[in-house]
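The other protein chains are all here in position, but one chain of the complex has been omitted.
So that you can tell them apart, the chains are marked A, B and C in the order they are listed, and the count of residues begins at 1 in each.
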């Protein structure tokens, strides 16, 4: 096991923390190929090579570089309604949470089919809330390109329902 | 303040622990006059001088010995022991939490007065813990310049007690 | 615990509190949020979050069907309404019942009965709970003077059909009644087409006290002490404390008995609050109304009793017996809560939503902060302005006040304007420290002194 291969980014971080917490002027760590030189003097030069003086009061030069970086955690646990909408298409979205229906009643033909041309007032689907069925109007002119939601599926507010290629 | 003068035994201990916990083969820390070389190879030779190979698998060579420390904790809510030590002076610090007494018994003259010359073995004060009175030795040669703590006051571990101007 | 997944349909601190209480009991929490609350703390803590509608409450938090649909669609077997919004709407409770969802609160019929002020008073009277003494129809000034002799001055004359203060006046003497009666009756006749008048005792020096109660729905009821919420601005409570240190023990016991008697008579289920007017000069209490839900100020009762009332709501709703006796709920120490609002106390309390750049609530012994805020949180402009509650606890009221002052001094909020300066001001007032307060104190004394200090 070679020495240099085992230096982790966290180790470097740990040493930097150690240095910061101390009031040492400089610190030099050499482990196999790995070499770390820390100095509070911005003009400090590491014991092997010259280091450009940074603006910050803490000069750090790390010879053998760290590989995998630590990542920052995302802030929100449950990403809600997000979906990539293809370029050139526009989504008709849910006005509120509810159950999505493509047809006015079971067995009836759907409001719209892919390829169909629609205008602002065309009803494209139903959103049901406790047996209250509210039709959703297209709101734009164009051609239906994709229906994103299955019949009877729960959709949240603002969920994309139907992709439309707008009329030029 | 020179770099080397601030290395404490605990710092060395910390570095050794860091090394032990790692799986590095060797570690070299140089801070001003202070130089620390750790290796898992009992035959290892430090990067400046030759070191006799000890029996233990862990080789430690400490160049400049520890004298007067002063560390500052970073993000702590209740900053305990922090005090700026004037340039050129060194603090004798509390070995543990306890009550500080300047004299061996009430009414007796104090162990040391400002201006007094002291040596490593000079007892400079008492730290009492539950009626157990432990004398504190100066640990360095020099002249007492200031007594920082009042008689009977509680001091925390590492609190600066007495400022000494070290002998050249 | 028969509840396995709950829908939390409120927002702000109470939603975060409900989610945490559920999760502590092993109950999965689904949080219903409006578009504006997607990144809220409750949304982050919940096991699942669903966006039910756009920001306006009417299209999200205030739509009972939308909420129950969400509960059914996400497989929830219970729903917690929090406070405000639909928490006291019988419609939500009954819609839940119809669809097999456990509503965490009283039965719909209880909510409806207590929500009707006349019916609530009738129930109180039937349960032997004292109301503000008053009269039926009063024919003329002479009859009014006779009645006032019995009630004692001052009295309040009111129009039976009334509202908005028309036909209403305070009389401190027989002369006042003689001078005012006909004018008021005529005013009422013009305004409502009905000049009928009646009379009530006028409480000059009133405190607002209320009793925290819990019922198992079968007639077993318990109280968790009383709260004093006399510091109010426009009927909005600003400070609340428990116990009511100004009340003698004998009257306190009468207060608790009155509250329990009322809720026992309706076989009250789950948490509720019975509100009273405390006539300090006469040392009497008069029933006002029942809040059939958990209240904003419930934490002070938790602090002095040691019970987690939100968890208890879940337990009772989940069918656990309310297996305590009253003597196992001792009140110990003193707790004071104050409400942190994103509003500008120097600009007529104008709401001041915005992004919090620094959220550093106080902490330490006896300091509790219930809040949904964090560094970087955007307080949305669509809802009420409360951003948190500071609750302090100590052995005595005096120590509690000191601790409150210190905690307020340590509170740091940057990025938006808050009422923190007002809270600090109140906490330093001699009247507050000495507990010389009534429901008009803040508007007549506290706020003017606050304004004066700023000039």
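One rule holds in what follows: contacts are C-beta pairs under 8 Å (C-beta built on N, C-alpha and C of every residue); 3 or more make two chains touch, one makes a residue touch a chain.
Just so it is clear, the structure is predicted and the values come from calculations on it, not from any experiment.
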Listed residues C:15, C:342 or C:394, member touching the removed chain: C:394
For chain B, enumerate the residues touching the unshown chain of the complex. 10, 13, 17-18, 20-21, 73-78, 80-81, 95-99, 128-130, 132, 154, 156-158
Considering the entire assembly, which residues of chain C contact the chain that has been omitted? 1, 4-5, 22-29, 45, 47, 303, 306, 311, 315, 320, 323-324, 327-328, 332-333, 363-368, 392-395, 403
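One rule holds for everything that comes next: only the chains that are shown with their structure count from here on.
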Please work out the Cα centroid separation of chain B and chain C, and write it as a whole number of Å. 59
Using the average of all C-alpha atoms in each chain as its centre, how far is it in Å between chain A and chain B? 50
Shared-contact residues (touching 2 or more other chains) in chain C: none
So which bits of chain B are touching at least two other chains? none
